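To start, the structure under review is shown below, and the notes come after it.
Only one protein chain is missing from this complex, and each of the others stays in its spot.
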Amino acid sequence: MGYFANIRDSVRTIFEGLAITASHLVRKPYTIQYPDRTDIRVQDALPFRYRGLLDVDLEICTGCLACERACPIDCIVIDAEKDKQTKEMILKRFDIDLAKCMYCGLCSEPCPTGSIHHTPEFEGADYSLESLIRRFVKAPVVAYKPSKGPETDPEIAPILTRGLRYLDEFATPGGADAD
Amino acid sequence: MQQLADRLLNEGFLQGLPTPVGYVLVVAFFAFVLLNFIMLVAGVTSWLERRVWARIQSRVGPNRVGPQGSIQWLADGIKNILKEDIVPLAADRILFKAAPYLAMMGFFAAFAVLPFGDGLIVADINVGILYVTAVTALVVVGILMAGWSSNNKWALLGGIRSAAQIISYEIPAALAILTIVLFTGTLSMQGIIRMQGWAPWNWFLFANPFAFVSFFIFYVSALAEGNRTPFDLPEAESELVAGAFTEYSGLRSLLFFLVEWGNLYVIGALATTLFLGGWHVPAFTESAFVLGVAQAVVFFLKSYFLVFVAMWIRATLPRVRVDQLMSLCWKYLVPISFVNMIGAALWFAIFPNGSRVASIAMVVFGLAIALYFLSRVRFHLRRAKPELTLSPIA
Partner (left out) sequence: MSHAIDVDIERQTPGGLETEEMTLNMGPQHPSTHGVLRFVVKADGEVMRRAIPDIGYLHRSIEKIAEKVGYHGFMPYTDRVDYVSAMQCNQGWAMACEALAGIQVPRRGEYCRVIASEFGRLASHLLSVGATGMDIGAVTPFTHAIREREYINDILEELCGARLTFNYMRIGGCAWDVPPGFVKRATAFLDRFEPLIDEYNELISFNKIYVERLANVAVIPREMAIAWNLVGPNLRGSGIRYDVRKDVPYSVYPEFEFDVPVGTGERGTLGDSYDRYMVRMRELKESCRILRQALGGIPAGPVIAKVPRNFKPPAGEVHVRVEASRGDMGWFVVSDGTAFPYRVHIRTGSYAAMAIIEELSKGLMIADLVAVIASLDIVAPEVDR
């Protein structure tokens, strides 16, 4: 490269670069000013599949322990035992340690009713580590027994619908056609 | 300022005081005023730089503290002052503490000869330009002291690089200034400005092609002297953390930042004085006061535009490596500025009073470049499709 060719190239490329940055000066910035200057709450704008903090709808939990087995980090601890007389599953403890959870979604996949699912909530910062252990069972409850036909209980039906809709998002192995 | 001091001593409210005391008081007063001005300008420059940078980078920049974030610099300054004052254990304490003040003295002293308007200058000495060139070299001493006394190998590297850079780039800067001094015959700042006019074809920038080239040489060399990108290797963040100033915290680091941004203003003011016509405005009013204010405003705006250009360049260009920096100075800028000066001398010999035709031709040429630039900007704006909104929050 000659002496003058160097000068000419420098001037030309710097000129072009300055033109590009000048054009950026008049464009709209890309920043979303969270959390107070957004049009809608960020949590409401996230896609339905978003893997935020975990939540358990205890009304439709069957106590099958599939989520506990699937979690690679063992952050889900469930105490469920079959009552000898009534033959029902009693849930005594359902703890999720959100500090350990890595939001992988492996627990929500095998759930038969969609009771454990991810929410769009992502603001979980807190001052103490203990508060991050979410205890979903306040008092021992009977686990849910899915009925043969559509669910009739009006309180449980919408929760089940939402849970099944969440499960629907996952791909069905080998079977049904997707769009 | 000399006349003002004399008047105050003889007729004004400083009567009765011995002359040296009176002088000292007046000087202290002006120094105080200038210091406030510098702090304000440096602070606002830091805020403006962050906003300009941010817009160039498609983001917003500080906009929470005060309206549009305009007192962010004040908050940063107060935070820096309140920080813990750390002096490294094995550092040379006296040099470590003195370095920021030396660097500040270097550029602060230059403000004594910067004009703000016709007659609005602290000291219109008849070697103004030479004085500025000499006194800004004190900054080198300050940086070297900072690098050495920190007892930190990275800081030492940064200090030495910086010293080599500033000293080397003094030469093309001085040669570019000499090109202008050839026409004016005087080194005094006000004298140089008085020889220009308010119209662009009366500026020295467009006087002849050699002055045009020497403006760019001067600006590039001044950027290198101020340690600004593309020449900011001494304080390259990704390599040396903060170069010579790594060990500084609190008020001392604030002073170094002040040096950097204040230096920008000095560069802008010098370039305005030499090339852009200084404070001239068309005589649109009888009142001397309004005219004075208009002149100060025009001078400030012109200097600040050059400061803005420096910020814009910093956002655009990558850093030049140290050996490339040196080769740029010694192999390109110095020979070109020598040739330039010889050419300017020849031009001056042929046209001792300047050439009107050449000035207007240069103005047209400058306008053509500006128009081409704007057309490129429009091209880039057109080519970038409008922003997508993939997420409904945006």
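The chains carry the letters A and B, assigned in the order they are written, with residues numbered from 1 in each.
Please note the rule applied: contacts are C-beta pairs under 8 Å (C-beta built on N, C-alpha and C of every residue); 3 or more make two chains touch, one makes a residue touch a chain.
None of these values were measured; they are calculated from a predicted model.
Of the listed residues A:V42, A:L58, A:L106 or A:L164, the one in contact with the hidden chain in the full complex is A:L106. Although one chain is not drawn, the whole complex shows that of B:A315, B:C329, B:A344 or B:M362 it is B:A315 that touches it.
Interface with the hidden chain, as seen from chain A, comprises residues 6, 9-10, 13-14, 16-17, 20-21, 24, 30, 46-47, 49-51, 70-73, 102-106, 109-110, 118, 169-179. For chain B, the list of residues touching the undisplayed chain reads 53, 56-59, 153-154, 157, 161, 229-230, 232-233, 236-239, 241, 315-324, 380, 383-385, 388, 390-391.
The working rule: only the chains that are shown with their structure count from here on.
Taking the mean of the C-alpha atoms as each chain's centre, chain A and chain B sit 53 Å apart. Those residues of chain A that touch chain B in the complex are listed here as 3, 6-7, 14-34, 38-40, 42, 45.
Residues of chain B that touch chain A in their complex: 52, 54-60, 312-313, 315-317, 332, 373, 376-381, 384, 387, 391-394.
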